[in-house]
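Before any comments, here is the structure.
Every protein chain but one is kept in place in this view of the complex.
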Amino acid sequence: MSQIITLEQLKHTLKEKLASGARVVAPVLDGDMATFKPITNVEKASFEPRACMQNSIKEFFFPKHETLFSFVRQGNDVLLTDAADFDVEQIVVGARPCDAAALPILDPLFAWDYQDRFYQERRAKTTVVTFACNKSDAHCFCSAVGGAPDNTSGSDAILFDLGDGSFEVRAVTDKGTALFAGKTSESDKTGAACEPPKADFDVNSIAAWIRENFSSPLWEKVSLRCVGCGACAFVCPTCHCFDMVDEGSYNKGKRVRNWDSCQEAMFTLHASGHNPRGTQGKRQRQRLAHKFVIYPDKFKSFLCTGCGSCSRSCGQMFGVRPCLEALDKQGVKAQQ
Amino acid sequence: MENIYLPDPMEVLQVTQETGDVKRVRIRFRDPEKAANFHFNIGQFGIYSVFGVGESVFNICCSNSHQHEYIEFCFRKVGRVTERMWDVEPGDTIGFRGPYGNSYPMQDWEGKDIVFIAGGIAMPPIRCAIQYCLENREKYGKISIVYGARTVGDLVCRNELDEWAKYPDVDVLKTVDVAPTDGVAWDGRVDFVPTVLKDSKVSGDNAIALVVGPPIMIKLSLPILAENGIKDENIFTSLENRMKCGLGKCGRCNCGSVYVCKEGPVFTQADLKKMPDDF
Partner (left out) sequence: METELRNAIRKLLEEKTVDVAIGYGRVGVGGAVGAVFVTSPDEVDQLVWNNECRQNLAVHLTRPEIKALGKIAIVVKACDARAVVVLANESQIKREEIVVVGVVCEGVVKARFDGSNGEQFFEKCASCVEHAPKNVDVLIGDEAKAAELDAKNAPTAATSGNQAKLAKLRAMTSEERFQYWRGEFSRCVRCYACRQSCPLCYCNRCVADKNRPTRIETSASMKGVFAWNLLRAFHLAGRCVSCGSCAAACPAGIELDLLNLTLVNAAKEHFNYVAGEPGVPPLIGTYSLDDEEDFIR
């Protein structure tokens, strides 16, 4: 037997959470664009699986902009005030499996010897409800990096759209069980995800090529059309590089952290003028190496869930998949 | 949970102008309890804030014998933060996070001969190790200090060089690229560091070299160290990649799979040969 929930019951569950003071994040439609936003009215949200989201749920764990502490100068001394704790319950509904899968990938980074309170508090207080995919598109390649349309990694519960105004609920963690306790009914209907997307490249072979070809001219060649913006990094569920800057005045202000991207020339520019990654090829190499060599070396998983957000968002029609395909064709297979 | 990005307020105790654009600053924790519990290893770095302006990364440039009373760092006026830091005076407050990174294996170096090689502003990351060795003089063998800068006025810790030379079995070879012309007294050499290094008496496969400086100086010094029989695994350096967090999170300082902030800044020449040329 399976557990099912109707759309009305799902909305009701979220309404109860909102009433209890929780923050609910769900996809909100604007034309054909779906954006994860905190909602106050569940009727404004869209509850259907979709392959393409304008943003990643990453920003509800690691926001694009957040205050780390504030300061005020008092005579010679400086009084520091720590940022407030994140102490509200958060429910993220409608995540794609490839988006949720980024969370367990990022966990060890934010806990690497030094505990990043900001990420971890949000992580502990958030329940992630995923919709299993019922369609994939040409950008998707989760199956090439160990994912799947019904992957539960990072989800507290996964919902399968039954197409009749109800969902099969599969709780994955205690948080997921608790959220849907008493909300579901038994049924003999079961949901299924779509077929895994296809990719005719082998990521491990490409990773091996990247490891051995740091100085390959191919990096510049495949990156020629990249204009060096941060769109790919900022829509990516796993990209986590950040900048720390002070805002305000000399006497009163705050230190904040902002998303940053290795694709921007400023990223590694030294005050002296030296830039170890002075061309787009070198910056693209860093991005791919970070995802497929460096991160696996350090944290045992690819820093990529194959969600395809980067290539969907790229104005120059680049992104991880086109880059992997180019490296595969012109690098890996050219050597064989 | 603790905020790893929150610096500690430090009182500026002393500011010493070393050159036209380099200052050395001595600071201590405003919180006496923090000061009493503070410990760092030689070669580690800190992240220093001018509140309202930002953070910069510098080595702790003194030995740790006074770590509960003060620490020191040197900076060159070259960017946004350091331009503002130039104006700090004793009594002011700056922020400190750290210590971060690995350190020089001072215990492993005991009983060995050591040559310290520095160029220009790179003296501070070596000064901490020199001070430590001299404070524990009996533990180390022959010591050679080779230090050069472009002009006499660019030498950091110039007065200390003469003090160091007074220790037994310590050889200080100081040099400048350009001879002083305007009557500036100079009792050192006029030559490039790698040339002067040839006269260092520290050699052999039991000797240690610590070399920090401009890439060209390091590049030309390495063959001489090799000629002197110093092995790659005994040649140490301290890298200076651009960093923000110092905690292995912000994703900026890596060279291949090595995060310089956590696994560095200290590397041996043998380590560097395995790393991609991304610095």
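The letters A and B name the chains in turn, as written, and every chain counts its residues from 1.
Just so it is clear, contacts are C-beta pairs under 8 Å (C-beta built on N, C-alpha and C of every residue); 3 or more make two chains touch, one makes a residue touch a chain.
Only a predicted model underlies this, so the values are computations on that prediction, with no experimental measurement involved.
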{"item": "Option from A:H139, A:K175 or A:R285 whose C-beta touches the chain left out", "value": "A:H139"}
{"item": "Contact with the hidden chain (one of A:Q9, A:Q115, A:N134 or A:Q316)", "value": "A:Q316"}
{"item": "Among A:F47, A:F118 or A:W259, the residue in touch with the chain that has been omitted", "value": "A:W259"}
{"item": "Subunit A residues touching the omitted chain (full complex)", "value": "30-35, 51-52, 54-55, 64-65, 137-139, 220, 223-225, 227-231, 233-235, 243, 245, 247, 256, 258-259, 261, 264, 266, 279-281, 308, 311-319, 321-322"}
{"item": "Residue ranges of subunit B at the interface with the undisplayed chain", "value": "54, 79-80, 83"}
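The rule is short, and it goes like this: only the chains that are shown with their structure count from here on.
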{"item": "CA centroid of subunit A to CA centroid of subunit B, Å", "value": "39"}
{"item": "Residues on subunit B engaged by subunit A in the complex (per definition of touch)", "value": "1-7, 9, 11, 30, 49, 51-55, 78-80, 82, 84, 91-93, 95, 241-242, 244-245, 247-252, 254, 256-257, 259, 262, 276-279"}
{"item": "Subunit A - residues contacting subunit B, complex", "value": "68-69, 71, 73, 76-78, 80, 82-83, 85, 109-110, 112-117, 120-121, 214-215, 240-246, 248-253, 255, 257, 260, 262, 267-272, 276-277, 282, 286, 289-290, 293-294, 297-298"}
